[in-house]
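Just one protein chain is left out here, and the rest sit where they should.
Moving on, here comes chain A:
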Amino acid sequence: MTSPSTGSVSGSVTGTSPIVLDVTDTAPIPFGRLVGVELRKARDTRASFWLLAIIGIVVVLAEAIALIVTTVNDDKIQFGDFTAVAAFLTSVLLPVLGIMLVTTEWTQRSAMVTFTLESRRSRVILAKLAVGVILTLATIVLATAIGAICTALYGLFNGHADWHYGWDGFFGFIIGQNLAMLTGFALAALLLNTAAAIVIFFIYTYVLPGLIALGAHYMDWFDKLAPWIDFSSAQGELYELSDMTGKEWGHLVVSGIIWLVVPLVIGLRRILRAEVK
């Protein structure tokens, strides 16, 4: 540290001593700027940078492995299948991204600074949500681009590329991945703790469907109820989007309210009202 000096502090603080703050020339912080700041925060630490890098690497690796295996065995594979392989893995990683967007602010206590610079907390949370959606869409674009490259290479090696993708698969992919990210986001808002949110997410995804299936197997009345509370199965229907009936949409909406909307609302209420220390 060099020897400290008492240099000039500011330009606008002058001899006059106003009792009232003149804020007429001060514009509120635009929402786009908040999104930009949150986007930067999502990659400016080692943990957040590597999470994004790993998502990218996993997408590329998964599709490359699918390409190698199918090329060597001369199995049939479509454009859409490549992205589906990537989607299977990113549906585990994107929720972690959703969780980290919320929890780092609390575990590292930087929420104190964030909510001091923008005291309308709901806008900060919305900006974080927007960043989650932007990064999820970026993942989908990457998975689709790599899928296209893999399909082209497959055609080059095997002579018969199958460019079938299907809008069903595409929109199912977009909605499904965003729901996965949002579920992580909601659990993080509810728990405000990275480890707890990740554990609960995996219970949600891997343990709960099994329990529901078990209950449905032994109890008749539960069997009828199960589709309405099983969020995982309801999301599975998304990949045959055009075949989805009103009933299946109903399953998605009802189970989504139970497992995503309720924790999100409780979590947001808490974040908006809580004392920040």
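What we mean here is this: contacts are C-beta pairs under 8 Å (C-beta built on N, C-alpha and C of every residue); 3 or more make two chains touch, one makes a residue touch a chain; residues count from 1.
Everything that follows uses one rule, which is that contacts and distances are computed from a predicted model.
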What name does the UniProt record list for the absent chain among "ABC-2 type transport system ATP-binding protein", "Succinate dehydrogenase/fumarate reductase iron-sulfur subunit", "Transketolase" or "Fused response regulator/phosphatase"?
-> "ABC-2 type transport system ATP-binding protein"
List the chain A residues touching the unshown chain?
-> 1-23, 26-29, 33-34, 36-37, 40-41, 44-47, 104, 108-110, 112-113, 115-120, 273, 275-277
